[in-house]
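The complex appears here without one of its protein chains, the remainder shown in place.
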Amino acid sequence: MKPLQDLARQLLEAGDVKVVIGYQDGRRGVQPAFITDPAQAERLIFDHRCVHNLATYVSPRRGHVKRLGRAAVMLKGCDARAVAGLLRESQISRDDVVLIGVRCGGVHDTPDVSGPLTAETVAPRCHGCTVREPSLPDHLVGELPPAPPVGRDLDADVARLMAMPAAERLAFWTRELDKCVRCYACRQVCPLCVCERCIVDKTQPRWIEPSAHARGNLAWHLTRAQHLAGRCSGCSECERACPEGIPVHLFNHFLAGVVRDAFDHVVSDDPEVPAPVGAFRKDDAEEFIV
Amino acid sequence: MNLYQPHLMRVTERIAETSDTVTLRLAFQDPSVAESFAFQAGQFAEYSVFGEGECTFCIASAPTRLPLIECSFKTVGKVTKALSRLDVGDTVGFRGPYGNHFPVDDWKGKNLVFIAGGIGLAPVRCVIDNCLDRRDEFGDVTIVYGARSVGDLVYVRELEAWAARADVRLVKTVDPGGETQDWDGEVGFVPTVLSDAAPGSDNAVAVVCGPPIMIKFTVPVLDTLGFSPDQVFTTLENRMKCGLGKCGRCNIGRVYVCKDGPVFTATALAELPPDM
Partner (left out) sequence: MSTPLSIKHIDSAQLEGLVAALVGAGTTVIAPARRGDARDTVGYRAVRTMAEVVLDQRPDNALKAFFLPPTDPLLHYERKGKDVTLTEVDPQIAPRVVLGALPCDVAGLPIVDRVMNWDYRDEPWFGRRDATTVIALACDKADDACFCSGVGLAPDSPQGADLLLIPTPAGFAVEVHSDKGVAFVAQHAAFFADARDATEVQAFRQRIAGLLPHAEGLDPDAARTWIEAHFMDPHWAQLALACHGCGACTMVCPTCHCFDIVDEQEGVTKGTRRRNQDYCQYGLFTLHGAGHNPRGDQGARIRQRVSHKFAIYPDRFGAILCTGCGRCSRSCAAGIDMFEVVERIAGLQATLDEEAPTGGEL
């Protein structure tokens, strides 16, 4: 903890950054922290409760965070993939942010669970993690903890759904999306949802119905997943943010598999690696044309 | 049905005021509504194109000219564009009247000064015509109206009618650079022209409406001319939906524009938090 706090203090005192975005203890668990005063750097912590993907706070949509000035942001390896996405798409430039990577042994699915990780509490995003020591950041803090316990597996969740007959799968999603109230929490927490005017907010013409009925809800979620295909960093914050407990991240995870199979591509934490959408290779598969 | 059910109106005339401003003249389709409908100058309504949505505008015609209902609007979005595409005979939804009104009865015997800029003339025009239809109840009537350019002036027919009246003093102006060769009005910003016209503040009320920047510079001019904030009235607009105080959208602090307004004195305006 101390190296992290010292680093934050130094960055702020040197004037390199105006705000350090990290984690702090709240009354009911861990919360994101926005440290602007070097004396407050001692609030910063990192432990198994730090599930939030803080990359979303350096997205260009966050005007009120941007107003504070140049930011340093704490990133787990999975979070770094999201920042890589923002860099890849020129949404932010490398000079805009200082990246503080943290060596990570997995996190609980919610920020209020104390104690060690168990197979039941560990977040699904940790399954099969290969980025416990993120490579993108400018600084790296913390000791490398042991690997997280093997818990929920999104591949298995998707496989279970795909094994259902189509009618049963449709019934599953109808039941889930019946709960959707169109709060757009899934979109708001997503670091890669950066459109200044989201397609669902456009009115001329109205592409997607805003009403919270089955038809509108399905259109919204499928469109969002489509727009994130090949870009989604797999952080599952959308699912955590959903107040109705809808496993929306499964759409994204499924499409990540489609992108992997069709384009031999998985979302990378190296901003130089181009994504299928937005990059053209002469050997791109073109079965749908020819 | 329920309180969100609109009356059905028929478009009887469509007037292109400027390149992006349209006036629609409307008539109630139901004769019993036409007979019984009443409103007071300053109130607004929710107008709709079925299939596109609802939109909030003041009722731009005077209550003395019922059963005529008129609305004027700038085409800025989905519903206004749909309204601007309507033609004579088309159906428009109308929900209202909502909000408070200009306290015209309190102004009996007073001199009236109307100041407007651009499309801001629309909510003022209803109260101008209302007062002119009751002309002998009031003292002097002064109208100061301006727009960015000659092409941006609205209610050109009304301007001519007011200019032709001996009992109305009309001062029209366009911003410097907005005049045409045959322009016969003033050239200058509305606050400046108002200052030059210098209507008296004794036993007078002023009604101001226009773009925020115009209001910002006009209010001090009125102050210099001796108008107290209680003598100055304006009408606000804010993003609205229900028009009747329930959807939680139009409030500025504790003030609901749809219920406590849209007409406010400058005194009330000064007390509003800067949530505008």
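When the chains are written out, they are named A and B in that same order, and each has its own residue count from 1.
Just so we're on the same page, a contact is a pair of C-beta atoms (placed from the backbone, for glycine too) under 8 Å apart; a residue touches a chain by one contact, two chains touch by 3 or more.
All of these numbers come straight from a predicted model, not from anything done at the bench.
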Among B:V208, B:C242 or B:V263, residue touching the chain not depicted: B:C242
Determine which one of B:S48, B:N111, B:T173 or B:T235 touches the chain that has been left out. B:S48
Among B:A16, B:V76 or B:V156, which one is in touch with the chain left out? B:V76
One chain isn't shown here. Among A:V30, A:L44 or A:V58, which residue touches it? A:V30
Tell me, which residues in chain B touch the chain that this view leaves out? 1-6, 8, 10, 48, 50-55, 74, 76-77, 80, 89-91, 93, 237-239, 241-242, 244-249, 251-254, 256, 259, 273-276
Those residues of chain A which, in the complete complex, touch the missing chain: 26-32, 34, 52, 56-57, 63-65, 67-68, 111, 172, 175-176, 179, 181-185, 187-189, 201, 209-213, 216, 237, 240-247
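The working rule: only the chains that are shown with their structure count from here on.
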Take the average of all CA coordinates in chain A, do the same for chain B, and state the distance between these two points in whole angstrom. 49
For chain B, which residues count as touching chain A in their complex? 77-78, 81
Chain B contact footprint on chain A (complex, rising order): 203-204, 206
